Structures are given as C-alpha cells and as structure tokens.
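Have a look at the structure below, then the notes.
Every protein chain but one is kept in place in this view of the complex.
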Amino acid sequence: MKKLTLKSENITKIYNRKTIFKNVTFAINEGTAFAITGKNGSGKSTLVKIICGVLSPTKGSISLSVNDQPILYPDYYPHIGLVSPYLNLYEEFSAEENLQFIKKIRGLDSTTDKFSEELLKEFGIYEHRKKEVRNYSSGMKQRLKYCAALLHQPPLLVLDEPASNLDEYGIEAVRNRMKLQKQKGVLIFATNDKDDLQFADTIYDIGQLNSGE
Amino acid sequence: MKIWLKIAVSIWLTGIIIAGIAFPMVKAPETWWQFPLIPGLEEKARNIIFHVPISWATVVAFIMAMVNGILYLRKKDIDYDLRSVSSAGLGLLLCVLATLTGAIWAKFNWGSFWNWDPRQTSIFILLLIYGAYFVLRSAIDEEERRATLSSVYSIIAGVTVPFFIFVMPRIMSGLHPGSLGDEQGKGPVLEFKMAPNMLIVFFASLIGFTALYFWMYSLKIRTMRIERQIQQQIEIN
Partner (left out) sequence: MTLLASYHIFVKEFVSEFRTRYALNALLMFVVTTLSIILFSIGHDSPTQEILSGTLWIVIFFSAMSGLSRTFVAEEERGTSLTLRLLTNSTSVYSGKLIYNFILILALSIIIAIAYLLLIKEFSVKTYSIFWLTIFLGSAGLASASTILAAIIAKANTKGTLFPVLAFPILLPLLLTCINATKLSVDGAFFSEAIKEFQILISFAIVMVTTSLLVFDFVWKD
C-alpha cells in the first residue's frame, strides 16, 4: 500500500464572477473513503476536477504526497484514476483499443495486459471488448470508464457519480471496487446517493457550507 | 493619474497642437516659431507631429496589452485582464487614427490613400490582430477562460510582429522614409534632418501622446472595474 496524503487548504473557486464554494479544507490519508455531497449546482464536480488537477482553484492550495514525496500541482495524473460524466473514451475505438492506448501513453508494462483482461471481466464487458465504444450503451460506457481509470492501479481513485447509468450487476462491481480501493489507497467520491454514502468514512457537504452564508 | 498631471498633459498637448498647426513654414526660418520648408513635403510635413506619435502610441498600447496578458497568465488575477483589454481597446482606436492620418497623408504625398507600403501593411495587420483579439473575446462567455485565451492569443500575435520587419521590405518597395524604396533623401524622420525646433515639437508630441494614452488607459481601467462590479451586483441580486 502506498502512503498517500491529500490536503486542501481554504480552496475557493470563483468562476465567471460567481463563487462556487469557499474555504474548503480537508486532509485525507490512505485507507479512507471520503465522500463529497451537496445539492445540484453546489460544485461537487468542480471540486473533483480541482482535486484531480485539471482545474486550478482561485484561492487556496491543494497538495498531494505519495510515499512522503510531494507531487507538484497540477501534475497529479499518474497517481489518479477518475470516473466522471465529463470524461469520455474514444468512440471510434473498441474497449480493448482504448485500454491499449491508455496503457501505452501512460507507459505501463506488459503485466497490464493481463490486468486489463481481468478488469474487463470484473465489470462484465469482456465479451464486448472488440466492439467500438460508439455501439455501447451508456451503462457499458460507464463500466469501461472504470476499467480505464483503474488500469494503472492508482493510489487515489476519484469517482464523480459512481453509480450513474449502471444496472444492479454494475453497481455490485463498483461497490466491490470501492471497498477494495478503501483498503488499498484513498477513495474520493462525489454523490447524493444514500447507498453510496454508507461507504464513506468522512462525509463532506459542500452545499451545507455555502448555504450558511 | 494626479490632477496636476492631467492639467499638465492638457496644456502640453494644446501647445503641441497649436505649434503643429499654426507655426508658419518658411524657406528661411528666422525665429524659433518658424519651421523650415522641406521640399517635396511642404505644409504636409505638419502631419509628422500627429501621425508618428499616434502610430507610436498604437504600438505602446499593443505591448501593454501583451504584457498585462502575460501577467494575467502568471498571477491569474482578473484585474490584469481588465488592464489588457483596456489597453487593447485604446490600441484599436489609436490604430484606426494612425491608419486614417497615414492614409490622408499618403493621398496628398504619394497620390493615393493606400499604396501597400510596408509600414501601411504592418499597421493594417496590427488592425487585423486587434480585430481578431476582440472577435475571440466576444466568442467566450466565461471570464477566466476569456482572459486566458485572449492573453495567449496576444502573445502568439506578438511574436509574429517582428517577422513583418524582415518580411515586408523583401516583398514590396517602401515609400516611407528610411525604407528601401525611398530615394529622395533618407527622409526627414530617420536621419533626424528635421530642424531643431521642429524636432523639439516632434519629441514633445511623442511624449504628449504617450502621456495621453496612459491617461485614457487609467480612465478606461477604472470604468472597466466599475462595470465589472456593477455586473457582479446585478448577478447576485
């Protein structure tokens, strides 16, 4: 298990003259599941993007360290796996090709091939692996996103709406992964689903935070 | 800007305008307020006191817009974007004025309003860059994104400008003084063959128009800041 800490200090995001959220402060260590909740439009997805380093905060700082090595913001990408409705895979490629592309571009070794097969089986899309993603249903796409996010075995897994578009089997697979991730590293997820929230060690409500002002 | 500075700039520029327009041009100047007659230019030479400083201020405005753009990218403070766009707005105005004063001068000196002389082409391209900058800004809604992308564009446009200095003279012969095609004397500007009193007025005008630019610039920033605050207030309520 990699030692990992994610700290945020007084993050404020102002976008297009609107304050999305103010002074978000938290610290997360390995072995925890951290849930972000809040009503629609409270900035859950924005916070998720800031954590992943694809959006910079207006004020405040965010820091990630893996094995006591500080990672320079925003170059978090090698340590993060993200599943989000804003993230899509290449439609003109098959599931297998998408995963191959991710493997190559991340510079992962050949053991990844076996792991990617396992992941495809785990999420129940192994028999569809040669199909182009454009022919997938939205649930299958969501499953593939999990395979893509987990391929490099990230110490930090970030999920935005983990259960969206999934059927019971898919939800089951995702729940198992969430439990596993909690043991292996850090799990952060943004949701309003009561069933999802029971996995969390800490629940952070950003909607609450803003309504107080 | 301090009030005494504003008054000083007003008096300064009034003096220059009077001197530039009213000082008589005679063959053999006798007093300090008489300009010498330059053959080939005659009374048209007066435009040098207005056209060149305006063109200069256009370039200053562009550089200021670019520098503030770079500062925005470094500091991510939206105020730098307000400064950048204020300067670009003034730059566009000055650029139009420089083009117009130049075109009028060209009509009476070279025979037609537009000759595709290297410097005319350069100012035309600067006009296009300013235009493209504002078109880009109007195509983006979010404030931060607009600031970032327009700053990047101003940098990209800024690095191409030096190419015109090398490219233009190779493509076309020039009519402006100092360029390759200028045969009759190196021209009054580049060689500084202007009479000393005219030279003083010319440089005073350069300083005056630059000061005027900075005055307008500070006014524009203030209105931009207030506009933004009002918009913010409206959105909250």
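When the chains are written out, they are named A and B in that same order, and each has its own residue count from 1.
The rule we apply is simple: a contact is a pair of C-beta atoms (placed from the backbone, for glycine too) under 8 Å apart; a residue touches a chain by one contact, two chains touch by 3 or more.
All values derive from a computational prediction rather than experimental measurement.
Chemist: If the full complex is used, which shown chains touch the chain that is missing here?
Modeler: Across all of the complex, the chain we cannot see touches A, B.
Chemist: Considering the complete complex, identify which of A:L6, A:I28, A:L47 or A:I102 is in touch with the unshown chain.
Modeler: In the complete complex, the chain left out is touched by residue A:I102.
Chemist: From the list A:I14, A:L87, A:A173 or A:L197, pick the residue that touches the absent chain.
Modeler: A:L87
Chemist: Which of these touches the unseen chain: B:A8, B:M25, B:V96 or B:I140?
Modeler: B:I140
Chemist: Would you indicate which residue among B:I125, B:A195 or B:L219 is in contact with the undisplayed chain?
Modeler: B:I125
Chemist: Need a quick check: the contact residues on chain B for the chain that isn't drawn.
Modeler: Touching the missing chain: residues 73, 125, 128-129, 131-132, 135-136, 139-141, 144-145, 148-149, 151-153, 155-157, 159-160, 163-164, 166-168, 170-171.
Chemist: I need the residue numbers on chain A that touch the omitted chain, in ascending order.
Modeler: 52, 54, 56, 74-75, 77, 80, 82, 84, 86-93, 101-102, 104-107, 148
By definition in this document, only the chains that are shown with their structure count from here on.
Chemist: Considering only the defined contacts, which chain B positions touch chain A in the complex?
Modeler: 76, 141-144, 228, 231-232, 235
Chemist: Quick one: in the complex, what on chain A touches chain B?
Modeler: 15-18, 56, 58
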